[in-house]
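Certain chains of the assembly are absent from this excerpt, and the rest are unmoved.
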Amino acid sequence: MIFFFHDIVYNGENYKNATSAIVGAPEWGNRTIMSSPNNFGDMIVFDDPITLDNNLHSPPIGRAQGMYFYDQKDTFSSWLGFSFVFNNTDYKGSLNFAGHDPLMNKTRDISVIGGTGDFFMTRGIATLSTDAFEGSVYFRLRVHVKLYECWKLL
Amino acid sequence: MIFFFHDIVYNGENYKNATSAIVGAPEWGNRTIMSSPNNFGDMIVFDDPITLDNNLHSPPIGRAQGMYFYDQKDTFSSWLGFSFVFNNTDYKGSLNFAGHDPLMNKTRDISVIGGTGDFFMTRGIATLSTDAFEGSVYFRLRVHVKLYECWKLL
């Protein structure tokens, strides 16, 4: 299963289009500009559309909802806690993710720590890659979800 | 196992009774009033009593401790990372939870991602329902914990 999700960070002027917002920052940061250096300490809550291709304007098939924060002083790196939420004809339910995302790497793995509905009790790995990155406002992640534990409620 | 927990959000005037506090908010929010619309971006840390019935004043049998944040712009929805902490004659140990909570739904499922003590290495699902909701200050959640993986240390 390959998905894309699209994040547009609020920068003080794009409230309508923004899909995420800085909600925590270190003392030297603020909530409309990423902190310097390397965004360390910035915490972002997001509500991002999920699409099946890399087009922001494709019909969303779900939402990626949760948070990430930047957790390294000397490079860009983050930590994610979020869910994929599906409610369509193909999938109903949620996948819960957590893990370390060293975003300067071409690919990186995070954990699928659980799921509900069609993804009841699942575990696995999601391989992330940055499919696009435009300044500090827009990025697009490609997510390859690989489920190794699947349960069926009889 | 069915439990209730009770959350009283700090609103600037109820410090003594409050069991939780807003600790992060978007640029347009603050830490004594939920942000508008739909509390999007507000992050709350909580230390809530757990009871066996729906009475806030029943003797607590443990604490629900962790955080939630509101992660949807166009409706009320949140994401939870927290633990149930027990230290009584029936249960000793903790249950760790994470997941998406679309709180306008009558029931919704989150993941039990692990446990310690009596709940060593457990996994499962917790079904949440909002048992009461009074403005933006008090709510009570009913939690039905269903453990599908249980371990015993010999």
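For clarity, chains are labelled A and B in written order, and residue numbers in each chain start from 1.
Going forward, contacts are C-beta pairs under 8 Å (C-beta built on N, C-alpha and C of every residue); 3 or more make two chains touch, one makes a residue touch a chain.
It should be emphasised that the depicted structure is a prediction, and the values quoted were computed from it without experimental measurement.
Peer 1: Wait, 2 copies are placed, so what's the full copy count for the complex?
Peer 2: This complex, considered in full, is made up of 3 identical copies.
In this section, only the chains that are shown with their structure count from here on.
Peer 1: Using CA atom averages as chain centres, what separation in Å is found between chain A and chain B?
Peer 2: Spacing between the chain centres: roughly 22 Å.
Peer 1: In the complex, go through chain A and note every residue touching chain B.
Peer 2: These residues of chain A touch chain B: 10, 12, 15, 19, 21-24, 30-32, 43, 45-47, 63, 65-67, 81-83, 85, 94, 96, 98, 113-117, 120-121, 151.
Peer 1: For the complex, which residues does chain B have touching chain A?
Peer 2: 23-29, 40-43, 69-73, 77, 79, 81, 98-100, 102, 108-113, 123-125, 148
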